[in-house]
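Here the complex is missing a single protein chain, while all its other protein chains stay put.
Chains: A and B, in written order; residue numbering restarts at 1 for each.
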Amino acid sequence: MIALAALAVALPFLSAAVALLGSRWPGHARGGPADTAANRRAAWIAVVPTAASTALAAWLAYTHWTRFGHEGGAPFPFADASDVPSVTGTLTVVDTGSVPISLGLQLDGLSTAIAVLVTVVALAVQVYSIGYLRGDRRYPSYSAFISLFTAAMLLVVYAADLLVLYVGWEVMGLCSYLLIGHWWEDRANSRAAVKAFLVTRIGDVGFLFGVFVLGTAAGSFRIDDILAAATNISPVGATAAGTSMPVSTLTVATLLILAGVAGKSAQAPLHTWLPDAMAGPTPISALIHAATMVAAGIFVVVRLHTLFVLADLTLNVLAVLAALGMLGAALAALAQDDLKRVLAYSTISQLAYMAAALAAGSDGAAVFHLITHGAFKALLFLCAGAVIHAVGSNLMSAMGGLRRELPVTFAAMTIGFAALMGLPPTSGFFSKDEILIAVERAVSPGPLTDAAALLLYGSALATVAVTGAYATRAWLRTFFGERPAVALPEPAPGTAHVIDVHEAPATMRRPILVLAVPALLLGFAGAAGVHWGTAALSVAVALLGAGAVYAMWRSDPRSDPARMLGPFRLLCERAFYVDSAYRTLFVAPVLALAGLVVRTDDRAVDGAVRGSGRAALGLSGLMRSAQNGNLQLYLTGLLAGVLLIAVGAVVFG
Amino acid sequence: MHVVYPAVVSALLFSIGVYGVLARRNTILVLMSVELMLNAVNLNLVAFDVWLRDRLHGGQVLTLFVIVIAAAEVGLGLAIILALYRNRRTVDLDRLRALAEPGASGPGDASGPDDDSGDGPAPDTSSAGAPRPGSLASGTSPVTVPGADAGAPGRDGTTPGTVTP
C-alpha cells in the first residue's frame, strides 16, 4: 500500500517534470503564439497521471476503509485519526547525527480521505483548465505547475514525517506563487503573487521553527513519535524514547505551527493574500485557494490535534482568531462586487469554521467540513469561472439574468450556494451542523475559556446568517434581474460589438457536473449524527439572512443589496482596512527603513569608499605637485634630507 | 694658524655654492656655483694638509687633481649646456621639465610654443633656429610660479574618469 501511495505522489511529479522539460519540444521560439499541438500534448501529459493518481488514491481509501472499518462510533468515518489504525512505511532514514529524519509515508483514514479530495479536485481542475486556458501559450507550464502542486499536496497528506510534510508544504507555496502570477504581464497579478508568497512565508518561518521545536523536544520528526511523546504513551515501534514534553514547549511549538497554519489557510492576521490571489486564473482559485492548499493548514492542525488539545493557550488563540476571521470575512464578502473576491472571503470564513471546530476540540467535524467545503467551493469557483468566461468580467455589477443563458452553471452554482449556506440536503448542511454542535459543546467546561467559547459560538451563529446573506446576494445578482448595459471597450476597427453569452465548453462543463454530485450528496456520509435542534436553528438563521437580502433585492433589483449595511458598507468592502493597516504598520516602515538603508549605503558606505578614493587622489595630487620636473626642487629636497640626517647623527649619535 | 679659519671660510663658501645651485635658474650660473663648492673643498684639503704635515702631500696633490677634474667638468658641462641650448632654445633650469610625471606636466609643455615635449632632441632646431632676441626674458613670463600651476589643469584634463563621480 505504501508503494501505491508513493506512486500516487510520484506520478504527478513525474508528469510535471516531463511537461516542464519538454513543454516546448521540438522547439519553438519563446513568446510566439500558442502552439495548439503542444497544448494538446501538455493536456494529455497533465491529465493522465492525475487521473491515475486519483484512481490510486480512491483505491487506497477504499482498501483502508474496508480493512479497518470505521469503528469507534465516530460521526464521520474519517474522524479521529488517532483512533483509526494506520499503515506507516518508512522508505529511508537520513541519519543527521542528532535528530534523524525519516522519509516516510503514512496511510490512515484522514490521509486517504483527503488524498481522494485532492486528486478529484485536481483532476477536475486539470480537465476544466483545458477549456479555460484554450489558446494560452503558457498552458504547458501552467498544467505542469498544477501537476507539481498535486504531487506536493499529496506529499503533505501522506507524509509520516514533519520535515517531509514541510517539503510538500513549501513546494505548494511555490506553486501557488507561480500560478497566481500566471498572467504576470499585468503588474497587479505579479504583485498579488509576491504578496501571497511573502505573507505565507511569514507564517512558514513560524511553522518551520515549530517543527524544529517539536522535533528536538521529541527526539524525532516522525508524527507518530511526536504525538506519542506529547501524550507520553510509548507507541509500538517508536524509535525514540517516549519522553514527555512540558506544556510550555508544547504551547510554544503549537503557537509557531499555528502561525504557519494561519499563513497557509489564510486565517485572521495573515489572510490578506487570499483575496488578492484571485488575480490568478479561476481554476487555480478553485484548486489552490479554495479546495486544497488552504485546507492544508487545517489538515496539519488535524494531524497534530493531539498536541493542540494539550495546549490550552493555543486553542484559545485559535478560537479567537477563528471567531474574528469567520465573521469579518463573511461581512467583507457581503460587500464585495467582484464575484471571485466574494468567494475568496467566503473561503476565509469557511476555513475559520474549520478552525473553530478544531478549537472546540472536534477534529472530526473539521475534517468533514474540509472535505465538503473542498467539494462545494471548488464547484462554486469553477462555476464562477464559467460565468466569468461567458461574461468577460469579474464584477457582479456587470452580470445578471444569467440563469437563462447558463442553465447548467446556474443549477450547479445553486447547489454550491445552498451548500455554502448550509441548507439541507446539501453536504454543507451536515458538516456545518457538526461544527455548530462541537462549538456549542465547547461552551461547557473544556479546554477553552468561557469567554472564548461564547465568542466562538455567537460568532458562528452570526456568521451563518451573514453567509446566507452574501450567498443569496451573489446568487441573485449573478443569475437574476437584468443585465446592465455595460460600456464595453471600444472594439478593434472592422469588428462589431458581439455579446456572445453561451454555455462553457464541455471540458469546462463536465468537471462542474462531476463536482456537483459530491457537493450535493457527500453530506449523507455523516447523516447519522444530525442534531435536529441545532440544525433547525442554523437553517433558520441562514434563511433569515437570505430573506433580508431577498427583501432588499425585491425592493430594487437593480441596486446592490449590500446597501443594507449602511455606513459599514465601505468598511466591509475594504475588508476592515486590514490591508491599509498592514501597509501603514509594516510596509511603510519597512520601505522607509529600506530607503534609509539605501541612503546609508549610498552616502555612508559608498561615500566612505568614494571619499577615501577622492582623499587619496587629493593627497596624491599634493604629492604630485612636488613631482613637477624641477630639478632644483628635487635637489633642495635631497639636501634638506641630508641635512636632517646629519643633524640627527650629530644630535643623537 | 688656527685651522678653524680656513675651515669656516670653506664651509661658508660651500653653503653659498649650495644656494647658487638651488636658487639660480641659468644653467651657467649653476655651473659657477658648483665651481664655488669645489673650491671650498680645495681650501679644506690644503688647510688640512698643512695642519697634518703630510709627508706625501696628499692634500695638495688631491687639490691639483680636483682642479684638473673641475676643468674637465666645466668643459663637459658647457658642452652639454650648448647642446641643450641648441635643442630647447633655453638654458633655464625650471623650464626643463622632462622629468615631470607625464600626467602632471602642466607648465613645461604648455608654457610656450617653443618648448618641445622633451622626447629626444629635435635635430633641425640647431640649424634652423633663428636667434631669438631675449629668449630668457620673453619666454619665461608664464612660468613665474612653476610649483603652483603644476597640477590643476593638466591633472583634471588628462585623467578623465578618476575624479568625476
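Brief remarks on what is shown
Everything below uses one rule, namely that a contact is a pair of C-beta atoms (placed from the backbone, for glycine too) under 8 Å apart; a residue touches a chain by one contact, two chains touch by 3 or more.
Here, contacts and distances are computed from a predicted model.
Think of the chain that is not pictured: of "Cytochrome c oxidase subunit 2", "Anti-sigma factor RsiW", "Phosphate ABC transporter ATP-binding protein" or "NADH-quinone oxidoreductase subunit J", UniProt labels it "NADH-quinone oxidoreductase subunit J". Put simply, the hidden chain is in touch with A, B once you look at the whole complex.
Seen from chain B, the chain kept out of the figure touches residues 1-9, 11-29, 31-33, 35-36, 39, 42-43, 46-47, 49-53, 56-57, 60-61, 63-65, 67-76, 78-83, 85-86, 91-94, 123, 126-127, 131-132, 134-137, 140, 144-147. Residue-level contact of chain A with the missing chain is found at 630, 632-633, 636, 639-640, 643, 646-647, 650.
Just so we're on the same page, only the chains that are shown with their structure count from here on.
Rounded to whole angstrom, the centroid-to-centroid distance between chain A and chain B, based on C-alpha atoms, equals 88 Å. Across the complex, chain A meets chain B through its residues 610, 614, 617, 621, 624-636, 639. Residues 18, 21-23, 25, 93-94, 96-101, 103-108, 146-147, 150-151, 155, 162-163, 165 of chain B are the ones touching chain A in the complex.
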